[in-house]
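A single protein chain has been removed from this complex, and every other one stays in its place.
Up next is chain A:
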Amino acid sequence: MSKKAPKGEYIETDTGNKVSRRSQIIGTANIILGGKTVIQAEVIIRGDLLRTYPSSSGDGGKGGHPVAVAIGRYCFFARACDLRPPGKMYKGTFSHYPLKIADHVFIGPSSIIEAALVGSHVNIGANCIIGKFVIIKDFVRVLNGTVVPPNMVIPSFSVVAGIPGRVVGEVSEGEVDGFDLRDIYRSIGN
C-alpha cells in the first residue's frame, strides 16, 4: 500500500487479481480467486493441502479440481502472510479441510490464517495467528498480534485482541463502511 512497488512487481490476472511475483502460491489448481484481490510479496497460499478424507457433499469440485482455498473479491493479503487450510484427525486419519475467505478481507503482514471461514469485511491486523477451524463472521476487526484460539467463533461486529483472543469491543455503526477495500485495490499500481 504505502511502498511504491518496483515496476513489474505484480502480475495482473484476467479477473483483475494483482499477484506479486515474489509470492508463493502452491497448488494453484486448488485455489479459487474471485478477482480484484491483491497478493503481496512473500505471501504463502497452500493450495496443496487438500482434503483427503472423502467428502459427503461434492464440495465444490465442479471443474474436477477439489478446492483447498477459496477467496472472494477485493481481498488484500499483505506481505508475508500465510494462508493454509486447517487440518485435524478424524476417525483415525488426518485430513485438511477447505479454507474459505469471503470478500473485502484484509490480512495484515506476517499473519497466519488457518481458519475454516473468514467472512466478508474482515480486517485482520499484523502478526496475528488465526487458529485452526476458527469461524470469523462479517464485519470483524482482529487487532495486531492477536492469537485467536482454535475453534473460536467470532460473531459479527466484534473487535478481537489478546492471547488467547477475546472480544474486547464492538465495531460501531460508523465503522462499517471503512471495511471496503476497493480504494486500496485501486491504489496498488504496477
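The working rule: contacts are C-beta pairs under 8 Å (C-beta built on N, C-alpha and C of every residue); 3 or more make two chains touch, one makes a residue touch a chain; residues count from 1.
Here, contacts and distances are computed from a predicted model.
UniProt lists the omitted chain of the complex under the protein name "Dynactin subunit 4" (options: "Dynactin subunit 4", "Rab3 GTPase-activating protein catalytic subunit", "Exosome complex component RRP41" or "Anaphase-promoting complex subunit 11"). Residues 88-92, 94, 131-133, 137-139, 147, 149-158, 164, 166-167, 172-178 of chain A touch the missing chain (whole complex, contact as defined above).
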